[in-house]
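What follows is a set of notes on a single structure, which appears directly below.
Every protein chain except one is present and positioned as in the full complex.
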Amino acid sequence: MLETLNQTTFLHTVVAIGSFTIFTIGLVGVLSKKNLFKIFLSLSIVESSLFLFFIGSHFEVGKAAPIVADGIKLFDGHMVDPVPQAMILTTIVIGVAVLALSLTFVVNYYRLSGNIDIDKMDELGEVQ
Amino acid sequence: MFNFEITALGNMFFGLTVLVFVSLFFVPNKHRSVTLYSLLFASLACIFYASDLITLFIGWEIMGWSSYFLIAKTADKQTLQKYIVFNIGGAFTLLGAIILIYGACGSFVYSELDFSAVPSGQVTAITILLLLTLFVKSGIMPFHYWVVDSYSQSNDLFSAVLSAIISKTGVFAFILIFFQIITVQYLQTPILEVVAWLGVLTSIIATFKAINEDEAKRLLAYSSIAQVGYIVTILSIMGSLSLEAALYHTVIHTFVKLLLFINVAAIIYVSKQHRFSTLGGLLYKYPLNFILLVVGIISLAGMPPLGGFSSKFLIYTALLEEHKGLLLAAVLFSSASAFLYCYKLVYGIYLGQPTNPKTEAYPRIPLRFYVPQILGAVILITLGTIPGVIVPMFNGILGSVGFEPVLYRGVFVLGSDFASFNGGVVIGAFGLIFVLILLFFVRLKNRSVKPKDRLDISYCGEVPRADVNLHYGYGMGRELSRIGLIKMILSRSSHALWQRVSTLFGDLSGITQKLYTLSAQNMGLVIFAFFTILLYMGVK
Amino acid sequence: MQKGFVAYNNEQKSLEAETEGIKNSQTLIQKAMNWFSARSMFVVAYGTGCGAIEMPPVFTSRYDIERLGVVGVATPRQADIMIVSGYCSLKTLRRVIRTYEQMSEPKYVIALGSCTINGGMYWDSYNTIKKLEEYIGVDMYVAGCMPRPEALIEGFVKLQESIRNNTIQPGYVKYREDYAYYQANQEKLLGKETQPVYEEDYAGMNLS
Amino acid sequence: MSLVYFIAIPILASFLTPFYKNYLRFVSVLVNILLAGFAAFFYSRLPLNEFISLDSPLSIIFILDYVSFFFVSLFIGVMLFFSLYSIKEKNNTAVFVVTNIFTSGALGLILSADIFNIYIFFEIASISAYILTGLNRDKVAYSGAIKYMIVGAVASIFLLLGIMLMYLNLGYLTLSSIGAGFHTMDKGIQYLVLLSLFIGFGIKTEILPLNFWVADIYQATPTKIAALFSAVLSKAYLFVFFHILYTLKVDAPALLFLTAIGLLSFAVAELSALRSKDVKRIFAYSTLGQLGVLFLALSSANVVVVSGALFLILVHSISKLMLFFSLDLVEKKMHSTRVEAFAGFRSAFLFTIFAIGFLSLLGIPPFAGFIAKLTILKGFASMGAYGIVGAILAISLVEATYFFRLLSANQRSKKTAEIKVPLLQKIMLSLLALAILYLGLFPQGLLDFCTDAAQTLIQGVIHV
Partner (left out) sequence: MFIDLLIMLVMAYGFGFLYYGLYRNISARVHGRFGPSLAQSFYDSIKLFTKDTSTDFGWMFFAGPIIMASGAILTVLFIPYFNHGERLVGLSPYGNLIVVLYFMVLGPLGNALGVGSHGNPFGAMGITRGLTRLLGLEMPFYIAVVGLMIANESADIGTIMANQAETYNIIAHPLLFIAAFISFLGFLGKSPFDVVGAPQEVYSGPAVEFGGKFLALALSQSAIFSFAKLLLMVDLFLGGADSLWDLILKTFVLFVASVFVGNVYGRFTTAQSVDFLLKVPTVIAIVGLLFV
């Protein structure tokens, strides 16, 4: 019975369901939370769910991670496809950079306006 | 992109423009904006001599916004807004029509446009769009909303240009596109019947509005609307005599309005007063101005000895030949009552007792004001005596536009075989009789006695006090509103219509504006909602 | 006080004046013109005193003076004759003088009733004038404390006769020639400003 | 002499700032002049592909064909103008650090031809935009930046989703191969990919339902930066979106949907500008409107209309540059960009510049805007789409109303302050005005180039 659990297709369905639930959790966080920190946090949750889905759906049971280390110079057959790994690596880096930048903005904004709640941000818009 | 071509039609209109601009060059003018005036002149030349629709449109637009900047120096915000929205709207309908023509005939150059293969639905669309442009430019009724304010609030020199030349560009476009490009056989007549009646209704309502007006320049603005309304009516009759009548009336109206506007400008320059209720009694202070104004109003009302009559005569004969009895009756109604506001103009400014006693303090009118007036007066008098002199020119235009020329019987006679009159005899007889009676009067031994002073009038034995305002003749025409039919005409106003349109757009923009002040979270909500909607539509 | 005129104007002398005409020096055309101007008279429709009630029957169908060519007109400019009907108070005198001066020559005045001749029953009143001819040139008097319409028509006929054969010197000529005399009388009575003014200063008026 | 220099040099210039801290202004001008030189160099060798392979499966492909050259030269020109224009401002050198990254991001977006590279430069450009928004370091700027980052993150999520779905089903990243293989996927996945790409790029190209955040961002950024946003940023995303769209050979109903969306967004943007009281927001709405028109024109897949659209992009960038920079001068003097302040300044030069800008945006003859609008309308007329022609004319009438309301407000109200325009600014702005006038009178040269560019855009990426 355990054999069936070890197939790639089963792995892909688990990954898909898992990332979809994380996606919805993050989405609910973004849309309902009022605190700015929590919004940006749930945004990064949503991103990470995408990464998880992308990597997970490219992984095959029984293959090794495409890491070039001591001794192995080339990506050969029994390694998983390296391209998505590289893409997600850069995207994670970008995600972190964006998160850092947004949090600095939130801190500065809080220091200046003393307000963290997104609905009370009324500086912009048509001044009647 | 710019290509020009000298045509007879272009020559006539350009000739008028040159005459008006050269004569107006002399008038003293506070806002000396030479660049804008030269730009306007160039755009007018571009319109009249264009040989393809794009050059015509370029000239049209430049004229629109260069006159906007000329008006912007003196008019207030609402007038400017009304002016530019209507004119740009008119220009965009013209652009729409040009694009439609391009879609139908595949080119912009006049000579290559032939409408034989074009489906009639498209021709009707083109006609309606062009008629809208014409209505806005010549101020036909629902679209005249901007005319009166812009004419009266722009500076005096420019309101003369506006009323003399710029209102004629609509007429030029009508003749050019309907007669020369689309040519008569492809045009559907029912639309033009409606246009004729719209032109007449405009002139009737404008005439009675003019009679009710207390400000000199607004009165002249309404009268321009009325006169251009005649031209539009006659043009839409689509006959060769009616085209000649329209061209004749265009020439006459240009010089009449040039004369009248500059005359009123001279008075405003000297007395700083605009309204009849504060003017009056300037007859013996500015006699030359008065005589020129009388010449102006005689031809504005279309009275026999002067030029105005020849164009009115042609309009009546054209309508009579086409057996358009009811239309002619309406035209007669408005031209008969036109006489009222002509007299109001003369009485309000020159005749009657002066309202403010210190009219002696008014300075002398600078001589430069008289150049355009004398030009206008001379032309009107010559057209009165020898009305046939410009008929060959019109025949040239008629030929170039594809109509057979009108009967030309020498310089003095004007009209067709239906009815014609001899201008020379008419003015000669008038002059001769006037001189004879004058001689008889002077020969009488009846000694004429000068009254003691201004107030020595027979006033039931009383002496009117100096501060009593005796000039209440300026309010003439107000009693017309007691007459049922005229009260109904005067109650028409397009103000409410355009006000509703602008508030509609205002509220609409209020709603859309709220959309643009969403917070980031609501923005996220909108994005995901949009995503799910499209997803659902895709799945279905 | 200019002696000559007052003496001349007593009642008897004027009654006999009819026969002694001024030497007739007009030419034929002058005669014809006088004949025409006699045939057509325009009267200023202007009632000053109690006699004004006599005029309507004269002008309308009861006595119909129009057969003689006499028509009422509104303004003094168009008129030839002015009828001063009855007493003439000082305020009315101002209007009478102004209207008289606005009429075009030849102009005549018919004075109705005794009040214009010698003050009549108001002989000692403080605000009416006693002798009209001291202030404007009068041509024809119709005596009677308000003469009947027939008397008024008789006055018109007499006036037309005198115009036709030019028997007496018309009042307007006297007014024009002795204007200083008339003006002195008027100013003595009405003060400097003889024309109608609205700020009446009763103090300045002296009533002899 | 490879295309990488276009991206490498600006980034290098900004990272080496510590060495020439207070001469950064001159360095960035030099950098832009260098880039302009490169662009001139490459003009003669145009359709150019460059294939850089880092490791066997990972590679970067750059393409420089007519349409991308058009955008590259436009952006370099704008950035050169920006750096020259503010060469005198000693105090805020920070701007130039970020604008150089911004340039490399934008150029990268234009040049790169493989989907993941596009995502990376998408992020680079967005991050520099976030920083630029928060440049004023006050409450308003930070709130604008926060809003921008939230919406930007959502956009990158969707884009990422699109790229992953594509890679999951096709396996390769280069645009040309994706284009070839796109139609082999099954219908559902194709629709999902297109949808997520549309939402991802839609937010950035400010299309109707997705552009409600834009006006606030323009209000928050300093006016000069807003000029960059409207002249460079939104145009870059627009190009990339249509570049991908035409490579994927999208079918007709989708294009029709995009045309409808473009028309709607043009209408709504112009309408909401009618009642706006803040001049900067009015310019933002006008940019949204013009982007709506560009969207409408580019999605019509007709060479004449697309060439008109490209011409309009150039003209719109120049006019918006002119308008925003003169508004910046007004804001410096009047300390507010409300309509009352805008009505209060007295400066004949600035008034003429504003007038020329408005007239060319409205498409009124002697200026270049008219040529663009005329070509677009001519194209639609030859396609027989008269409805769209009528709609465009009607909506630009609404546009005329609020532009001229601004002009008459300034012309007829009591003047409170006199603005002396410094010489450099005066020369630069009149240079722009002359460019618009010149393009309006002699557009033929540029129009031919735009037609070739339109040709290549509609084919999409074909070889390599």
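Each chain carries a letter (A, B, C and D) given by its place in the written order, and its residues are counted from 1.
We adopt the following convention: a contact is a pair of C-beta atoms (placed from the backbone, for glycine too) under 8 Å apart; a residue touches a chain by one contact, two chains touch by 3 or more.
None of these values were measured; they are calculated from a predicted model.
Every visible chain touched by the undisplayed chain in the complete complex is listed here: B, C. The omitted chain makes contact with just one of the residues B:34, B:361 or B:449: B:449. Residue C:36 is the one among C:36, C:123 or C:179 that touches the chain not shown. Interface note: of B:194, B:429 or B:511, the residue touching the hidden chain in the full complex is B:429.
Interface residues of chain B with the unshown chain, by the touch rule above, are 281, 283-284, 287, 290, 294, 298, 301-305, 309, 312-313, 316-317, 320, 323, 325-326, 328-329, 332-333, 336-337, 339-340, 343, 346-347, 350-353, 415, 418-422, 425-426, 429-430, 433-434, 437-438, 441, 444, 446-451, 454, 457-460, 470-473, 476-477, 479-480, 482-486.
Residues 33, 36-37, 39-40, 42, 45, 60-61, 64, 66-67, 69, 71-75, 77-78, 80, 102, 104-106 of chain C touch the missing chain (whole complex, contact as defined above).
The rule we apply is simple: only the chains that are shown with their structure count from here on.
Chain B and chain C, compared by their mean Cα positions, are separated by 60 Å.
Between chain B and chain D, the centres computed from C-alpha atoms are 46 Å apart.
Taking each chain's centre as the mean of its C-alpha atoms, chain A lies 29 Å from chain D. Across the assembly, chain D contributes 146-147, 150, 154, 216, 276, 281 as residues in contact with two or more other chains.
Residue positions 513, 516-517, 519-521, 524 of chain B each touch two or more of the other chains.
Residues of chain D touching chain A in their complex: 56-58, 116, 119-120, 123, 126-127, 130-131, 134, 137-140, 142-147, 149-150, 152-154, 156-157, 160-161, 163-164, 167-168, 173, 216, 219-220, 276-278, 281, 338.
Interface of chain B with chain C (complex): residues 449, 456, 458, 461-463, 465. Residue ranges on chain B touching chain D, taken from their complex, read 1, 54, 57-58, 61-62, 64-65, 68-69, 72-73, 75-77, 80-81, 84-85, 88-89, 91-93, 95-96, 99-100, 102-103, 106, 125, 505-506, 508-510, 512-513, 515-521, 523-524, 526-527, 530-531, 534-535, 538-539.
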